[in-house]
Each structure stands twice: as structure tokens, then as C-alpha cells.
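Notes follow once the structure below has been shown.
Note that one protein chain is taken out, while the other chains of the complex remain in position.
The block that comes next holds chain A.
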Amino acid sequence: MSTAQLDRSVPVVADPAGGVLHRVARLRRTSPGRLQLILAGLVTLGLLTGLVAGLTAAAAATGTADLGNRAQPLLVEAETIYSALADADTTAAQAFLAGGLEPTELTRRYDDDLDRATTALTSAARRTPETGASADAIRQLSTDVSRYAALVASARANNRQGLPIGAAYLSSASALSRDSLQPQAQALFQAAQAEVDDGYGDARSSWWTALLVLLLVALLAALVLAQRHLSRLTHRTFNVPLLVATAVTLVLAVGVGGVLISQRAHLSEADTEGSWPVALLAETRIAALRERGDEALTLAARSGEGALEADFDETTSRLDKLLTDAAEVMPDGRTGSDVRSAARAHRAYVSAHDEVRKLDNGGNYDGAVALAIGPQTSRTFTGFTDDIDRALESRKDVFRNEIGAAGRGLGLLTVLGPLLALLICGLAVAGLRARLEEYR
């Protein structure tokens, strides 16, 4: 015995890895040694499973919460910033077209647009990390929005005094909006969309989940094999603690499976019924406002059809495609009928626009302006955007509900997963210690 100890101590110092392997190899040769190895294996697997179960649930819960509380709201805010700025630009141009003092409802609409844009900017800033493309876009937007508001204020003040320079201030403001503000808002919108896509990946935590499934399978297999080994060794059919441990492992596996499968199902609903249609509809609304802006600015420039009218045509075909896609994604229900109604309203608006262009091209500028900003066309256009708004709101609700459902159970799993794993380890120790003691 003492020589054996002496023999062993030398290689342990000289080569620890070789020593451990040597020791394991020696343990495998005796029955109690094998039991010790089995116990160590079970406990290690059990602890790992517990740890990974907790981490997986925590990662999935954080990812889901981030998606629901940050990424998706950021996307919605980016869209609000974009559409509010585009609408402000259009409204200012329309107020200018009207001639004389700006109509009250238009100035109010412009003020509301600017309020919406700045409010959305503030909350988007809170949801964005301090560095990165989104943060840069937000900073640039904040500076430019105040410059924009100052230019429009100068335009109004000059207009009130009857000075034609007001028109030049307005076109400077519009150039700032189109060349800087709207592209920045678009960049923010795209960054937010990428964050939503990443958010789904994070919420699914696929690597963690795969590891956890692997560990659960390994743990179950190890438990079954250990019991088979014990029943052969001891000629007792059942080892009660190990049997209970197997049952607990199964419960854990079913719990993990149930929670994660349900989470993934809700995430996928949130994506296909929420995020994706929201992104489609948001883009539709942006395109709609762009059309209206092109129309107003073409008339304000008073130079006939130019680049802006070409942009109108391009936007129209993009919008038609977006509406077709939206109708495909949302074929039935309230949203489906809203989308179909939006498509009809859009066609009505485009034919009114064609009439406006015909009047202007035919030399009837005043008639074209009257038709473009008159109540009939304004109602048609507002009806169109209202349809999109309604569809958008209902899809946002779907997203919120699905994300709420996806997060359910994950918190419980974060706590219960490790606890159950500890229980499994305890049971394994209890089951094997009784056998080990028989060798003392």
C-alpha cells in the first residue's frame, strides 16, 4: 500500500494530466472505483445541466424583453421620426402653396409633427447605446431638427410680413429635411430593423438551447446507464433515488421543452404577424408621405414636372408593391380589410394626383393647387393614411401580446432549472453512496 502511494506520488508531481488519467484508469479496474466514476460523472452532468438551463432561460428572457421593450419600440419610434418629419415638410409646403397667411389647421399639423418627432427622438435616444450608427443618426437628427424648426420659423415670420424671402427660407428648410433629416431618419429606421432581426436571434438563444438539449439527453442516458450497471452489479432491479432522479430529469426536460417551444412559437408569431407587417406598413406610410411631399414641392417649385415628379412615380410603384405584399401577409380579418381599403384609397389618391399634374401641365396652376390642397384630395389622402395607421396599430398590438406570451415561464425556468438540477445531483449522490458504503 505504501509503495503504491509512493509509486503514484511521483508521476502526479511530474505530470499532473498523466497522473489523473492514470488514476482514472486505476479506478476503472475496481468496482468501487467504477461507482465513484459514475457518481462523479452524474454530478458533473447534473450541475452543468442546471447551470446551462439557468443561463439559457436567462438569455432567452433577456433577449425577449430586449426585443419587446427596446428593439421593436425603437423601430416604431424611428418610423415616427421619419414620418413626422416627412409630414412636417409636406405640411409646410402646402401651407406655402395656400398663399397668404398659413391656414391654422396646417400650422397646427406642422407643430404636432414636430412635437411627435422630438418626443420620439428623445425616447429613441434612451433606447440606443451611446456609440454606433444609431446614436450618430440620433445626435445628427437632434441638431438638424432644431435648425429645421428655426428655418421654418424664419420662413413664417417673413411670410407674415409679405416678404418673398420667406419662400427661400422654406426651400432651405425643405432641402435640409430631404437631404439630411429624412435620410438620417431612414438610416435609424434601417438600423432599428437590423436590431429587431438580431433581437429575434438573441431571444431564441439557439446555441444555449442546443447545448441544453444535448446535456439533458446526456444526463438521461447517464442515469439510465448507471442504473443498468447497478442492477447488474447488485442484482437489485431498482435504485429508488436514481429512479426518482430520472423522473425529475424528465420533468425538467419536459418543462424546458414546453417553455422554450412555446417561446419560439410566440416569437415566430410575433415576427410573422407583428414585426414583419409593422415594418411593411411603416414603410408604406413613409412612401405615402413621400408621394404627398413630392406633389406639394413640385407645385411649390412651379417649374412643371421634374425630378420630384419622377420620384413620385417611382414611389408609387414601390408603394403598390408594398401594399400587395401587405395584403399577402395579412389576407384576412380587420387588418386585411384595412390594407385592402388602403390600396383602394391609394388608387383614388393617385388618380387625383394625375388630375393635378394634368391641370398644372395644361397651364392651370391655380386649379392644380386648389385640387391638390383642397378638401377632396386631402380627405382621400388622409383616409388612405388612416387605413394604414389602423392596420399598423393592430399589428403593434399583436406584437405586444405575442412578446408578452413568449416571455412567460422563462423567469420561472431560470430559478427552477438549477434547483431541479441540484435535486438530481443530490439524488444521484444518495443513490450511489449506499452502494459505495457496502465496500467499506
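The working rule: a residue touches a chain if its C-beta (ideal position, glycine included) is under 8 Å from a C-beta of that chain, and two chains touch if they have at least 3 such contacts; residues count from 1.
In this text, contacts and distances are computed from a predicted model.
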{"item": "Per UniProt, the name of the complex member that is left out, chosen from \"Nucleoside ABC transporter membrane protein\", \"Heme exporter protein C\", \"Glutamine-binding protein GlnH\" or \"Phosphate transport system permease protein\"", "value": "\"Glutamine-binding protein GlnH\""}
{"item": "Hidden partner chain, touching residue among A:A192, A:V369 or A:L392", "value": "A:V369"}
{"item": "Omitted-chain contact residue, chosen from A:A135, A:A168, A:V244 or A:A405", "value": "A:A168"}
{"item": "Residue numbers in chain A that touch the chain omitted from display", "value": "97-100, 154, 158-159, 161-169, 171-172, 301-304, 363, 365, 369"}
